[in-house]
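Just below is one structure, and these are the notes that go with it.
Heads up, one of the protein chains got dropped from this complex, but the rest are sitting where they should.
What follows is chain A.
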Amino acid sequence: MSEIEQIPVTMTVNGKKVQRFVEPRTLLIHFLREDLNLTGPHIGCETSHCGACTVDMNGMSVKSCTLFAAQANNAELTTIEGMANADGTLSALQEGFRQMHGLQCGFCTPGMITRAHTLLQENPDPTEEEIRFGIAGNLCRCTGYQNIVKAIQYAAAKLNGRDYQEAAE
């Protein structure tokens, strides 16, 4: 048994305040998935390359496999589980991923959508190049980037009150 004392962490996850005791070495991804049962954020590479574990922390996209839960103490977190509109309908981004076929196997999708969410908060009307640069930390092993970019463009258009005319590839 561990002799290291557990430490208290408090955070707001998808609008809900949670408080737990954790081992200091607990990674945020394990805390989310195993303590909070939020299995949307995925464990892909576990080496901070793939971005499948991306969540939003205080308005920043972070790779939750490379962060201790303790570092997120007092933070506000949003995971894919918190992305839908308050009434349960799909957010513009989720709708975009559906309409533009922005997923194939779907493994990267939670990370892609959470990253795109933060990107659009910072840059509500990005160019295609800015989208590609902005999701450079998220890998899609199906290589479905064309439609992922279109999905984000769809969401940006919708949020800016425009129709998105392009069709999915």
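Just so it is clear, a residue touches a chain if its C-beta (ideal position, glycine included) is under 8 Å from a C-beta of that chain, and two chains touch if they have at least 3 such contacts; residues count from 1.
Criterion: contacts and distances are computed from a predicted model.
Missing chain, UniProt name from the options "Heme exporter protein C", "Xanthine dehydrogenase family protein subunit M", "Branched-chain amino acid transport system permease protein" or "Thiamine pyrimidine synthase": "Xanthine dehydrogenase family protein subunit M".
Contact with the chain not shown here comes from a single listed residue; of A:Arg33, A:Arg115 or A:Lys150, that residue is A:Arg115.
The omitted chain makes contact with just one of the residues A:Leu36, A:Leu67, A:Leu103 or A:Leu120: A:Leu67. Of the listed residues A:Gln19, A:Thr47, A:Thr143 or A:Gln165, the one in contact with the hidden chain in the full complex is A:Thr47. The chain not displayed touches chain A at residues 2, 4-5, 7, 23-25, 27, 30, 46-49, 51, 54, 60-63, 66-68, 70-71, 115, 119, 133-137.
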